[in-house]
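Questions regarding the structure given below will be posed in turn.
Left out: one protein chain. Kept in place: all the others.
Letters A and B mark the chains in the order given here, with residues in each chain numbered from 1 onward.
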Amino acid sequence: MTSSHHLPRLTLVLGGARSGKSRYAEELITGAAPPWVYLATAEALDDEMRERIAQHRHRRNAQWLTTDAPRDLAGAIAKADGEGRPILIDCLTLWLSNTLLAGADVEKACEDLAVVLEKARGPVVAVSNEVGFGLVPETPLGRRFRDAQGRLNQQVAAIADRVVLVAAGLPLTLK
Amino acid sequence: MTSSHHLPRLTLVLGGARSGKSRYAEELITGAAPPWVYLATAEALDDEMRERIAQHRHRRNAQWLTTDAPRDLAGAIAKADGEGRPILIDCLTLWLSNTLLAGADVEKACEDLAVVLEKARGPVVAVSNEVGFGLVPETPLGRRFRDAQGRLNQQVAAIADRVVLVAAGLPLTLK
Partner (left out) sequence: MTSSHHLPRLTLVLGGARSGKSRYAEELITGAAPPWVYLATAEALDDEMRERIAQHRHRRNAQWLTTDAPRDLAGAIAKADGEGRPILIDCLTLWLSNTLLAGADVEKACEDLAVVLEKARGPVVAVSNEVGFGLVPETPLGRRFRDAQGRLNQQVAAIADRVVLVAAGLPLTLK
């Protein structure tokens, strides 16, 4: 879909749940020369998650190098980028959720991640959820997560070369 | 607003709650020659729903042929399209909710619907909710619904000639 030399250093693909954002991001990164590194941030804690992870893996073939990075995403990006591999991060939302639930310093973790993303030679395509278009969440944890996600999306969007918002499988260019 | 020959075969109008998507879709379909078929998918199960249905009907005059199609939407589309009528479907979200709550095979129902939409001569304008831009729903049913809605929107968007996202009564063109 996209030829290699049109893929910028850092692309942020925002979208809602089941918006087709992962598929769109995969199409972008496969415009670069394989093999592509898939940084998987999901932790298969229950059957529902296992099923979702399986569905995503199903679409990827042997040209993908899959690395699980549920917590040390910054380290995994630095390593793969150092090896000159195109990187797909799927997704920042699960990584943020893992980080928050582990009781880590979320602000520092996001800052560290942004530093690595800013230094990366790329191409890097990062998938993230837009979660702020609903009512105020009922729980303090829900509100903390929504705030952290919004701030992280702004942070990554500010250093990205290209930002798209995916709805119903279709991209809207934000930057 | 739109003259008949500019209205494509299949248009998907996505939007949030109270976004003005129904009104926008009505303006589109009334660009075709009347009478227009209004496929109403709402079931008036309580006073709140009855009030909403009444408000929507209030805007429509005698040039509309209203058919209730809370479950067999595919059949109602095929019939009205066979008679050469322009069709407004309002909305896919309520139909999907009815289908899910009735315990039907949602995947098959969506597939059947997509087949009929793809075959229709049109013009058809389908209204649907974008529901994925919030936090993960608390309940399994909520998550199932959100997933099904996202997939259905992608499915219809893929075969639509035109897709718009409505916010505050204003359309953003996605396709």
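Keep in mind that, in the parts below, a contact is a pair of C-beta atoms (placed from the backbone, for glycine too) under 8 Å apart; a residue touches a chain by one contact, two chains touch by 3 or more.
Computed from a prediction, not measured in an experiment: that's the story for all the values here.
In the full complex, subunit A touches the omitted chain through residues 12, 14, 16, 130-136, 140, 143, 146-147, 149-151, 153-154, 156-158, 163, 165, 172, 174-175. Residues touching the missing chain, restricted to subunit B, are 15-20, 48, 130-135, 137, 142, 145-146, 167-172 (touch as defined at the top).
FYI, only the chains that are shown with their structure count from here on.
Note: centroid distance subunit A to subunit B, computed from Cα atoms, is 31 Å.
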